[in-house]
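Missing here is one protein chain; the remaining ones are kept as they sit in the complex.
Letters A, B and C mark the chains as written, and numbering starts fresh at 1 in each.
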């Protein structure tokens, strides 16, 4: 499963004058919806993405660009990449392996 | 809503000799299940927590301790806290505000 | 060395109307200077802190509060805690152990 990763992305505009940032997040999600090579899922604290490392890095660059296009002059983007090569790991399998050990877990 | 935060926690043991860490994550979730003062939700990349800041910091310290109790000799814990005081913000409202703008978003 | 950690803290106000945030960072540093129980060092991307876990969590809560006191209505604080119990680990020793292997490293 070389190069297949699970990652989390968070893109935050700074200094916009509005504490709400959902319109920027919604525009970032639009970038992900346009890609057939990546799966994603929005969480309350970021976006989890699954796919080849190169594609994840590419989309990180694209999503980082989005708030600038909407008028922001500063953007902080955080990307956390988790890759395992001894066995297949996916967004679903990561949660499932915890649920097997603790069925009561809320997801 | 002073002091009410949405946060994300990730606890990772280092040097355990096993690339799988779900048994540590499951034990961390057990800490959260024991608390009446916090809501949580496991995601593929961490655990989202909602509650008063002081309680979130307290549980972060407790979860950081868990892998040591299971034999780990090094632990890296990441905590991201998001707090808004001009209006009420929850795990649910953060996702909902994006969905309003982009109903097709996957969650 | 139970409970002695090296950590990194980053406190970012959202929606302030100004892309520069150094006055908030300077005020957060003031909190650290007032503590005798913690060492710190400012880097271009955050503040590295060293001390007992409980004190680090306490100061994280204090620093998270700072931008609200200066008018921000939303704050995102990131805390990464690294703790090792099989041997003593400090801010200095972490860098030194890399320098031993690669003396040309820039710090």
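Please note the rule applied: a residue touches a chain if its C-beta (ideal position, glycine included) is under 8 Å from a C-beta of that chain, and two chains touch if they have at least 3 such contacts.
None of these values were measured; they are calculated from a predicted model.
Although one chain is hidden here, its contacts on chain C can still be listed: residues 6-8, 10, 19-20, 22-23, 25-26, 29-30, 33, 40-46, 48, 50, 80, 82, 84, 86-87, 90-92, 94-95, 97-98, 100-102, 104-107.
The missing chain lies against chain A, touching residues 14, 53-54, 57-58, 60-61, 64, 68, 73-86. Against the chain not shown here, chain B presents residues 12-21, 73-74, 76, 78.
Basically, only the chains that are shown with their structure count from here on.
Chain centres here are C-alpha means, and the one lying farthest from chain A is C.
Taking each chain's centre as the mean of its C-alpha atoms, chain A lies 25 Å from chain C.
The distance from the centre of chain A to the centre of chain B, each centre being the mean of the chain's C-alpha atoms, comes to 16 Å.
Distance between chain B and chain C, defined via averaged C-alpha coordinates, is recorded as 20 Å.
Contact of a single residue of chain B with at least two other chains is seen at positions 80, 82, 84, 86.
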